[in-house]
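Take a look at subunit A:
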Amino acid sequence: MDRPKKTEFTFPTHINDYPTGPQYKAGYLPETNAGWRTFRPVVDHDACVYCLRCYLLCPDGTIIKDNGQIKIDMDYCKGCGVCAHECPKDAIEMVKEQL
Partner candidate 1 sequence: MKEIRWHGRGGQGGFTASRLLGIAASVHGGKHALAFPSFGPERRGAPVLAFTKIDDSKIHDRSEVQESDYVVVMDETLITPGFEKGIRPGATILVNTENIEKYRIELKDFQVLGIDATSMAMEILGRPITNTAMYGALAAASGLVSKEAAIASIHTEMKPKLAALNEKIVERAFEAIKA
Partner candidate 2 sequence: MTNLVDIPKVNAKNMTEKEFFYGHKACAGCGGSVAVRLALKVLGERTYTALPAGCMSAVGFIYPQMAFNTNAVITTFPGAASMASGIAAGAKALGQKDVKTVVFAGDGGTADIGFQALSGMIDRNDDVLYICYDNEAYMNTGIQKSGLTPYGTKTTTTPAGKNIPGTVTHKKNLFEIIAAHDIAYAATASIGYPQDFLNKVNKAKHTKGATFIHVYASCPTGWGTPTETSIEIAKDAVDCGLIFLAEFEDGEYKLNRNPKEFAPVKDYLKKQGRFKHMTDEDIQCVIDNRDRKWARMRKQWL
């Protein structure tokens, strides 16, 4: 698996449910970061030349290479806008999140 996915977490009910000391599975994510976004990136795949600059520079690593197209893991995108700002082809637009 390239990226960890959101995993359900069972809250401990007994002291023995806790790990011995502060240690836990690497890449274990009970929470997403989707709630952080005011704007969301929308990709214009026709304009995109797959240069991967957005893939390289995303602070959260949420841009995925998907068979020659870029895809965004919206569970963990925080909507910072770096991808849109850095895109040499202006192929990514930041659009207000709608509830």
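Rule of thumb we're sticking to: a contact is a pair of C-beta atoms (placed from the backbone, for glycine too) under 8 Å apart; a residue touches a chain by one contact, two chains touch by 3 or more; residues count from 1.
Per the selection procedure, all candidates are chains of the complex that A comes from, given by their letters.
A quick note: this is a predicted structure, and the numbers were derived from the prediction, not measured.
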item: Which of 1 or 2 touches subunit A - same complex, any copy; value: 2
item: Subunit A to candidate 2 touching residues, read off their complex; value: 2-4, 9, 22, 24-33, 36, 51-53, 55-61, 64-65, 76, 78-82, 84-86, 94
